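Removed: one protein chain of the complex. Kept in place: all other protein chains.
Right after this comes subunit A.
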Amino acid sequence: MAGSKMKLELSRVVQGKGRLGVLKGLGRTGQHSLKIPGCLLYTHFGSVPHLTQDTLHTMRDLPSVTQVTLSTIAEHQEVLEEFKDGFRKFAGLHDTVLYCSLHDPATSCPTGHTTNKTVSVWGSGGRIELTAAKFMALQRTIQPDWYQSMADGETWLSDTSRKRVRKSVDRTLAHLDECLLVHKNSQEFEGAEILGVVEGGDILEERLRSARETAKRPVGGFCLDGFQAGSMDQALRTQLINAVTKELPEDKPRLLQGVGQPDEVLACVGAGVDLFEAFFPFQVTERGCALCFSFDISPDPERAGSAPSTVLELEQERDAPVEAQQNGDNMVDGQTQMTSFEMNLKDKRYQDDFRPLVEGCGCYCCRNHKRAYLHHLLVTNELLAGVLLMIHNTAHYQGFFSALREALATDKLDLLQRRVLSKGDRPGGKSE
């Protein structure tokens, strides 16, 4: 097996609460590290949506692992083959660990195209069918540091039969074996890691079988697939993930695919998940919204009170209860539905609001611009809206993960949970 330097150092494991630690020795030269619980940097073809390297690097402490998806890269195999130096260099990304997943977590892909030997991905030019051999040939040109093994993840529809779920587990294991065989025999994968994929839909025994079998293989870590939003409720998801992670070795990271809402992240970290894909801030950006949920767990009693610095003042929200209802969770924007963790900046009430998106936020957007300006950019359909929102939402989401790690370290998870879940006060919030 190609020698990877990756090592997971756990500093704290609280049963039912989560695992705190650092993934060290990342990347082919081993100079990167990533704190867990944490998230990856979500990109479209290597670019964080809407951002250039200049705007991206207005943020500090970005995740050291960049996620790219095979679905967008597959159609560019030819040029990557000619280029020879891998996708990271091709995309102008220099100082990052590259992780390649099969699908884009923010795009649902059509079902019904998986066979015993193939899976399909959808790029801008349509469907591309992959055998394990083709999949590995692609990975060879991409040269990622980590990559998700080929997997049949078509179990998330509610009417998936037990037989179909079992087939998905079998196929995924067979794909993994094929990938591993090529992986260990190719010099190009020296220092790279395969993440094995745990399938099993909503059937506990299939989940356990998938986890146990995958754990027997020489994988660098695990992708937990088939838990994405819409596939099951959080209680079942937590229960299944709990069961799965008990079967996985302590010393390897677990990446949960397709889950990103803060409340769900908290529950899944509690169930033993280490890593998430950061597509949620992108979805929020696409619907013209800004993340504004509180994650302030500082001991300062004034800040911890009813008006935490990270959240907008409550009195203003009470001024406009009618609008809050109109723009609540029922709103469908051609995109994903708005959640209670965000504010809808297209709302008229922000037109003359000269406060930053989130008081106290240190992101480029909040340091330089006001809600009124963002509102203006959104109603005039200006491209800068996406840029500024993406910066803020990414920074806010990173801040949440940082608070989550701090809470794990200082036994403040309950407080964090209360902060994050304190709905009803924010625009678009449900009353609970």
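Basically, a contact is a pair of C-beta atoms (placed from the backbone, for glycine too) under 8 Å apart; a residue touches a chain by one contact, two chains touch by 3 or more; residues count from 1.
Just so we're on the same page, contacts and distances are computed from a predicted model.
Missing chain, UniProt protein name, picked from "Queuine tRNA-ribosyltransferase catalytic subunit 1", "Cofilin", "NADH dehydrogenase [ubiquinone] iron-sulfur protein 1, mitochondrial" or "Actin-related protein 4": "Queuine tRNA-ribosyltransferase catalytic subunit 1".
Among the residues A:S161, A:N368 or A:T410, only A:N368 touches the chain that is left out of the figure.
From the set A:K5, A:H44 or A:K117, the residue in touch with the chain omitted from the display is A:H44, counting the whole complex. The chain not displayed touches subunit A at residues 44-55, 58, 72, 76, 78-79, 82-83, 90-92, 123-125, 351-352, 354, 364, 368-370, 372-373, 375-377, 379-380, 382-384, 386-388.
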